[in-house]
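Input: a single structure, listed below in structure tokens.
Only one protein chain is missing from this complex, and each of the others stays in its spot.
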Amino acid sequence: MSTAAATAAAAHGSQFDTNTGISHAKLGTWAFLASEIMLFGGLISAYVILRSGSSHMAIPPRALMGVPLATFNTFALITSSVTMVLALAAIKENDIPKFARYIGATIGGGCIFLVVKAYEYHHKWEEGITISSNLFGSFYYTLTGLHVLHVTGGILLMLFILITGLRGAYSPENHERVEAAGLYWHFVDLVWVILFPILYLL
Amino acid sequence: MKDSHAHPGHGAGHDHGGPQSFWRKYVFSVDHKVIGIQYMITSFLFLLIGFGMISLMRYQLAWPSPPDDFDPEKLGMIRGTLAWLLGDRMEYGFMKPDFYNQLGAMHGTIMIFLGVVPLGVAAFGNFVVPLQIGAPDMAFPRLNMMSYWIYLVGGIVMLSSYFAPDGFPQSGWTSYAPLSVVAPPGQTIWCIAMIIIITSSLFGAINFIVTMLNMRCQGMSLGRMPVFCWAQLVTAVLLLVAFPVLEGGALLQLLDRVAGTSFYIPKDMMYGSTVFPAAGGGSPILWQHLFWFLAHPEVYVLLLPAMGVVSEIIATNTRKPLFGYKEIVGSMILIGVLSFVVWAHHMFLSGMRTSLANLFVTTTLTISVPSVAILTCLLLSLRGGAIRFNTPMLFALSFLPMFGIGGLTGLPLGFAPTDLHLHDTYYVIGHFHYVVAPGSLAALMGATYYWYPKMFGRRMNDTLGKIHFWMTIVPMNFIFFPMLFQGMHGMQRRLADPTLQWHNLPVQGWSVIMLFAVVTLAIGQIPFLFNFFWSLRNGEVVEENPWNSTTLEWACPSPPPHGNFLKEPVVFRGPYEYSVPGHKTDYLPQDEAA
Partner (left out) sequence: MIRENWGFDLWLPEPVSSYAGEIDWLMNLLHVVMVGIFVVWSIYFVYCLVAYRARDGQRGVYHQSGEKASFIPDGLILAFEMWLILAFGIPIWAAVKQGTPPPEDSLQVNLVAQQFAWNFQYPGPDGKFGRRDISLVSASNPIGLDDKDPDGKDDIVTINNLNVPVGKPTILNMTSKDVIHDFQVVNLRNKQDVVPGMHTRLWFTPEKTGKFEIGCAQLCGLGHTQMVGNVFVQTAEEFADWQKAQVAEKTGTADARDVAPTAEGRS
């Protein structure tokens, strides 16, 4: 084991012999999330600027937006983040069945989110809010659509974590992938927490 | 995947049962050295394609339209061949404007995204960085392999737009909306290909950052990391943070084109004689902001690896420590940070709020200071040296004045009152080509000669190298310097036939000179290509350290085995300890025990 990294590891109280003491998986995930922030950030900024400047972005009436359902959806996603945290805690206690239940709940929360979104899209489309009906529609479907893609990716990632976890890949000493997946999931949740008010409430 | 760390005499955290098949070893390899060479060969191919396109364009620009005594039945040899080859893209051997625009858009796109950046960042970065920090490979070898293949797919998709109805994208590499939204189908492929290429870049950036932060060998503190690695680190951060914004913008353009959205389409826009069928309400200027937010940091992505290469070659070939290591590294970081706040100097005349111009002029002129700092340090690195004039050093040395001209010509462009006249003229083209062609690209050619012995265990022929050098740098000056005159006279960019506008005739003569320079430049690449392949078998065989250099890539066999170092290196000092008083040789490698 490299002495420099071991020294760094000792200093950080870390088990990883990397110069920073942070595992590759976690550092890489943070880097990836930085790029995701810029992806959503760029698009959200475009929305904010066009909405505050343009007189052609007619906002649909509140009633058509379906705020109560979207609020429920927000809670579903936030809850799934909480169960993610609990799943990680379970792994640290080496309680695999509990871990599996909580990951399952996370996946469940994600799936509920997707189902509600599918209903929302269908309902809005029927009401005339389509991707091309006006600028608001364009942004609504693009922003939430991109988010939906990320939730879907997250669900697939969580399925992978669940299956590998059930096969014994993770333990109190080795759970970096679970933590990295959790980071990604929390990020996806955070993006929704920003999208929800700027699209539905304001 | 286990976290990678250096095992003595072992690969990066994975084991092979026995010898690998040809495919695993040379094609689908996860070894950073193989991937680096794959990137190198592929990017050279794309550079040649891009060069071919611009050669056709420069031929068109030298004699853009038929003279009075033109007889369409009697085409000359060259024009006749072109007419036969290119069919109805030409009219009597003269280029039609849409084909000219197609070549123009593709030249820019290919050279930047498929040529120079993959060469500077992915090819040399991949090969050299793990070696220079004493690591056995990159942090994520499989992600590294995926990056290459995604890049190749993206490049092929981009080129396949040739087969779209009406051909290649033709809205410039800048793809300004609404033109790019109403353009023929090739533009849709541009959007898709860009998203693919950006994905490859993002994976690569993550890999570089984690590798450099996490996998430095014992003793290799950040302050002892070679300048080339620092340049790659800053570049990786630029790519990571800036590219996603263009990815988002390209997604919006794609949706405008195929899904009827109006992100970039204003209300009541016309398309020919009808109103364009979209809801409207969008902003064409939004595209420019999203595009340039990436594209400005992108030019530093083009530049920084080249500056890193030049630093390495100069240090090795002056036999003295690089002047101002801290200043150079600090300046690179400052360039990286500032590059995010200068983008709208491309948009002074766009119709954006005019008061913003003063802000961006200030930031733009400020960013020139760290560039000057780096150039000054490199110049002062020559003072007191014992300069060896081998081929890589010739390229590295010429980078300095060539980048100097490029950087200086940026001044009247970044300064809004003079940009009033120079915007969208050939002065801009001359400016950025000086930085990118005799600047970055020449430095990367120098990098090829410099690191070839490490890659292949043999030297390239130095005489052929010097011929290549002179036949590259001199013609480049005869191509790009006259552009400054043409631009100062007001000749606009992207004109298929400048002679249709009589105000351009007083500078049209230069275009003929430039064509002859292009031909010379093309011929000058033949010794390089020949040398590259000939030396694989016939070059002088070298040992570990043919240049007597101090950095770690020279502390392993040439070429290095899988896992690079037979024993994990330990570093005792900084990267440029040359001519240390009292030491028996004029270089003290980083890993040599005291």
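Worth pointing out:
Order of writing sets the chain letters: A and B. Residues in each chain are counted from 1.
Going forward, a contact is a pair of C-beta atoms (placed from the backbone, for glycine too) under 8 Å apart; a residue touches a chain by one contact, two chains touch by 3 or more.
For clarity, every value in this text was computed on a predicted model and none was experimentally measured.
Interchain touches from the omitted chain, evaluated on the whole complex, reach B.
Set against the missing chain, the residues B:Gly80, B:Gly223, B:Pro277 or B:Pro506 yield one that touches it, B:Pro506. Touch with the chain that is not drawn comes from one residue among B:Tyr176, B:Phe340 or B:Phe572, which is B:Tyr176. Contact with the omitted chain, checked across B:Ile189, B:Cys217 or B:Ile405, is made by B:Ile405.
Checked against the full complex, the one of B:Ile387, B:Val541 or B:Leu566 touching the unshown chain is B:Ile387.
Set against the missing chain, the residues B:Lys25, B:Arg79, B:Arg494 or B:Arg573 yield one that touches it, B:Arg494.
By the touch criterion stated above, the residues of chain B touching the omitted chain are 67, 96-98, 100-101, 170-172, 176, 178-179, 182, 266-273, 275-276, 280, 282-285, 318-321, 323-324, 327, 349-351, 354-355, 357-358, 361-362, 365-366, 368-370, 372-373, 376-377, 379-380, 382-389, 397, 400-401, 404-405, 408-409, 411-412, 415-418, 420-421, 423-425, 485, 488-490, 492-503, 505-510, 512, 578-581, 586.
What we mean here is this: only the chains that are shown with their structure count from here on.
Averaged C-alpha coordinates put the centre of chain A at 34 Å from the centre of chain B.
Those residues of chain B that touch chain A in the complex are listed here as 1, 3-6, 139-140, 202, 205-207, 209-210, 213-220, 240-245, 247-249, 251-252, 255, 259-263, 267, 278-283, 286, 290, 293, 568, 570. In the complex of the two chains, the chain A residues touching chain B come out as 1-5, 16-20, 22-25, 27-28, 31-32, 34-36, 38-43, 46, 49-50, 53-57, 131-135, 137-139, 142, 146, 176.
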